[in-house]
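Here it is: the structure, laid out below.
A single protein chain has been removed from this complex, and every other one stays in its place.
Note that the chains take the letters A and B in the order they are written out, and that residue 1 is the start of every chain.
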Amino acid sequence: MQPDDKKNTLSRKVFLKYAGMGAAAAALPPLVPGLARKALASIKTGQNYEKAQRIFSCCNQCGGQTGIECLVEGGRVVSIRPNNHNPNGFSNISTDFFANIEKEGAVMCPKGNAGLMTLYDPDRLQKPLRRTNPEKGIGIDPKWKEITWDEAYTEIANRLKKLRADSDAHKLLWFSEDHSFTHVQADFMKLFGSPNYSNHSNLCDTARKASFKMVMGDERPLMDAIQSKYILLFGWNPLSATKWAFLPRLMTRARENGAKLVVVDPNFSYTANKADEWVPIRPSTDGALALAMAHVIIRDKLYDETFIKEWTAGFDQFAAYVQDKTPQWAETITTVPAKTIEKIAHDFATTKPSLADVWSGPGQHCNAVQGGRAIACLNALTGSYDRPGTMVSPEKKGNKHIEWSADDTAAATLRMDRFDGLKSYPFGHKSGVYCESFARLAEGKGPYKPKMGIVVFQNLLMSVPGTKTVEAALKSLEFLVVNDTCLSETAQLADIVVPGTTYLERYDLNGHWVTWPVLGLRQPVVAPLFGQPTEYEFVAELGRRLGLKDKDGVEIFKMGHVSHQPIEDKKAWYEEWLSKELLEGEPKISLDELKALPGATWMSKTGTTYEKYAKPVSEEKVKAAITEGNVLFSKKKDGTKDKQIGILKDGKAVTGFQTPSGKVELFNAKLAEKKDADGVPVDPLPVYKPRQWAPDGQFPLYLINWKQASHTHSRSQNNAWLVEIGPNNPLLMNAATAAKMGLKDGDAVWVESKYGKMKSTLKVTAGIHPEVVGSQHGFGHWALGKIANGRGSFDGGLRPTKADPISGQALHKECCVKVSKA
Amino acid sequence: MLREGVQGVTRSLEATNREERIQELQRSGGEIRFLSRLLGAPPDAALLADAHAVGLVEDGWEARVEQYRVEYTRLFSCPGPNFIPVNQSVYTDILKMEPSAPDPSGCGMAFPGGELRGYLGGTSCPALVRWYTEAAFTAYDGARQMPDHISLELDFAAHLCLAEAHALVIEAQDEAAAYRDLLFKFRQNFLELWLASFSQCVASNSVSSLYRRVGARLLELPTSLDRYNPG
Partner (left out) sequence: MDQVRTEETPGLDRRDMLKAATASIVGVASMAGLSVHANAEPARHKKWGMVIDLQRCILCRACTIACKQENKTPPGMLYNPVLEEETGEYPKPVRVWFPRPCNHCDKPACMPSCPNDAILKREDGIVYIDPDKCGGAQECIKACPYEVPLFDTGSNYHEGHGAWNEIASPELGLMQVPGKRITANQARKCSFCLHKQDESGNYVSLPACAKTCMGKAIHFGDLNDPNGELQTLLKGRKYMRRLEDKGTAPNVYYLL
């Protein structure tokens, strides 16, 4: 160290250097005469905000996209309230919405209220980070170093450039959430040249999509609860696992109008508690229950004869199949008493209108697709499709995803097979097969070895079953980029982590949650707090640095798609991107026009329509169509077959259903021509097969998990309010089972499967099936933030990384365990 | 002759005091700006060289540049158990939450509304933006975005010191006094509401001498700035 005097002189010199570094690089800050005195006087008068700004947008605390109205004052969001112009918070039926919204008003769940805490969370990532510790793994400190955005972009772009230059573009895997800015990410992958874009849907409900698609041709029918008189739910908890904020109101009103609610679920959920009847069931056997119900309905001729005759195919084969699927047969399989099965079947078929719906309860076991299909067939028997009070096919018109054509470089690698083997899944969903991706990465299998991964708005280590496999998979990549708002468990394994935005800081277009065409706008309520780019700007910047062009040489991520001029500012560029999707889609308005609409929500004037299958096809369309058998197809420009537009029925052309026969299919012989991912032909009938992983002497209990209103997956456990309401996820166990095992309420227990174990606190209840234990999913974080850390238990390590072989759905519920005192 | 002489002496005494004060303000302003740069981003070699020159880091710092950058990140940038919040809002402001819309249909969940501490984006932010605008202060290139970041508040304090120095140089006494007043009020109403808490954490959580000494220096800052208090 230097002697004090010399040090002081040197310090002084250094400080004077900094004194000279004004913002304008002048020697001293420029002085405006009188400015300081004016400032003093002005400040004395206190803060006087301009009139608060009101901005309409859509919530994204979960995927529900409830409409919101935000107040912004002094650049801060001060209030978030429901948006009465967006039906997501009120009803999925247009007549109900238009008649009642004024007097009742839309709602928003408390997670939406907590939005301010998400936006202003002090644990948010503010700047890009680069790991300096080459060793990766759970619990290993990455030794992050903050880098600039330019450094982050440069490194990521250089690696992407190298992949493309080495003809290895297909070795980039991209995983993202499934509702936000998916188009721009998918397009990046396409123009980059990788077929491996995957998103969240196959972690959620691709089994249900496959089931309904097989039966009535629509992946996502929605229940018209408010007009129904008999609602039969399999493995769904809409009053608590409330994705759509309108659900509680619809179900409550239905019951006030005399509807019966019956809930089939191993867990006595909040919805089951409010139901007229709780039917506890052995997990994964719902398909058998449905088949037995069908047996009763057919035996007693309670089915809708007209509908069966006019609009279904394969009834005879189906009837023959269920002839021996008696309630007694089902009782052995499901533990539901035969008497109950008889009663429900009878009531379901004779109460009009009725509906049967199934979600992620049965939907996440390996027999989910055929099981859900059996349930979908129940609706067919009673004519419960596309009629008031039944399962309605929503009109999906909205914004349009513009299709770009890849250039030759990209086209070459786009031709490669997807890494996750999606094509082996006969009813796989375009979102891919996460489980297959991660299993292959971890085991070094698959058609090639991926090198790089980009993960946006996903926490794979907690949302994909089989934690160790996912960890090994992520470690196997040479370079991993994670874009997230917090340092999640997955981000801790990345090479570069970049901060994303919350929903209050960005754009999205949200449609498809109600039965008639509605599009809600999500728009920035405040600018990104840390000056970070939004996710689509992040993608666009990479696209620009890579110079990605389409087949016609257009720089897609730079060209304004309405003005056809290059746009420097990426936000403005994306605004044109959205305008283009709106103008080419059903709304035919620009983004600015959408912003100006009431509640920034576009709504089609024709509301919910029913019995669309009976709608006639116009003569001119029929004339221009290609006919195969009695099915009509529209023609592409080159004269080849395009979309199925209808069927010839009794000499008339009607729309029909989007199935191969144009009718609701209870049986389809051609299904056997498709083999599933295990090489087994898909059964033409909705057969019941028990799931693969059955309890045995060593692991005798079924372990399931579920969602409750307090949290969204694994995303919200760092929210101080939400953990007051949902602080923990105790393991529920049946009282008799606990007594037999000598376990008491509040005991610390080990829950163990052949793959791993977790510690839990036991909650003894009469409200769960005796063979089942279960808890709320999403807890047990080891990162994310100080409130989430160490709270509750996480069961992801107790299951393998496996998907159902028909639809690629991740098997979150298929698990057998033993429970012992800790 | 004598009176002129006396006046002359008084004037030159005043001039000397004024000269001294200008020197001191520039030195202080420069030091505070230097501290703001140290807290605004991971240090680069140039910044570390200066830090070495003023005795904040030991010899051989050239080999430790990466280490310092990692430590900056650990303390000020990376959410985690060692993170020291760098925004005033987290220390002093209240986040008001509204109660949820009444939903008597029985969704089983609701918020009563209330007040929380420890969040970003508080009322400090628009208030600071107002101060910065009124005092013609703009953030440097590459500065943090949020106006209540410690580096920006320190840079603003530096701006006010240097502006007063400039006003004194051009003999705009009233303006100089106004800047002095502004600095005093700024310290009272913003910076020093949380500087001690922040500095304490920095001084005690750091592993390296660099940030420990920065923390220690920040703890002394209010005292050393007190000599600029308005008369």
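By definition in this document, contacts are C-beta pairs under 8 Å (C-beta built on N, C-alpha and C of every residue); 3 or more make two chains touch, one makes a residue touch a chain.
What you see is a predicted model, and the numbers here were worked out from it, not measured in a lab.
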Original post:
In the full complex, which of B:Leu25, B:Leu38, B:Val70 or B:Val90 touches the chain missing from this view?
Top reply: B:Val90
Original post:
Of the residues listed, B:Thr73, B:Thr123 or B:Ser151, which one is in contact with the missing chain?
Top reply: B:Thr123
Subject >> Interface with the undisplayed chain - residues on subunit B >> reply: 85, 90, 92-94, 96, 99-100, 102-104, 106-118, 123-124, 127, 189, 193
Original post:
Which subunit A residues would touch the chain omitted from the figure, given the whole complex?
Top reply: 47, 122, 268, 270, 273, 278, 280, 720-721, 724-725, 734-736, 765-770, 786-787
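Just so we're on the same page, only the chains that are shown with their structure count from here on.
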Original post:
Inside the complex, what are the residues of subunit A that reach subunit B?
Top reply: 1-2, 7, 10-23, 28-40, 42-43, 47, 49, 73-82, 105-110, 112-114, 116-117, 119-127, 129, 132, 143-146, 148, 239-240, 242, 245, 247-249, 251-253, 270, 274, 486-487, 528-531, 709-710, 720-721, 725, 785-786
**OP:** Quick one: which bits of subunit B touch subunit A in the complex? Just the residue numbers, please.
**Re:** 26-31, 33-34, 37, 41-42, 50, 53-55, 58, 66, 69-70, 72-74, 77-81, 83, 85, 87, 89-90, 95-101, 103, 105-111, 113, 116, 118-123, 125-127, 129-131, 134-140, 142, 144-146, 158-159, 162-163, 165-167, 169-170, 172, 174-175, 178-179, 181-182, 185
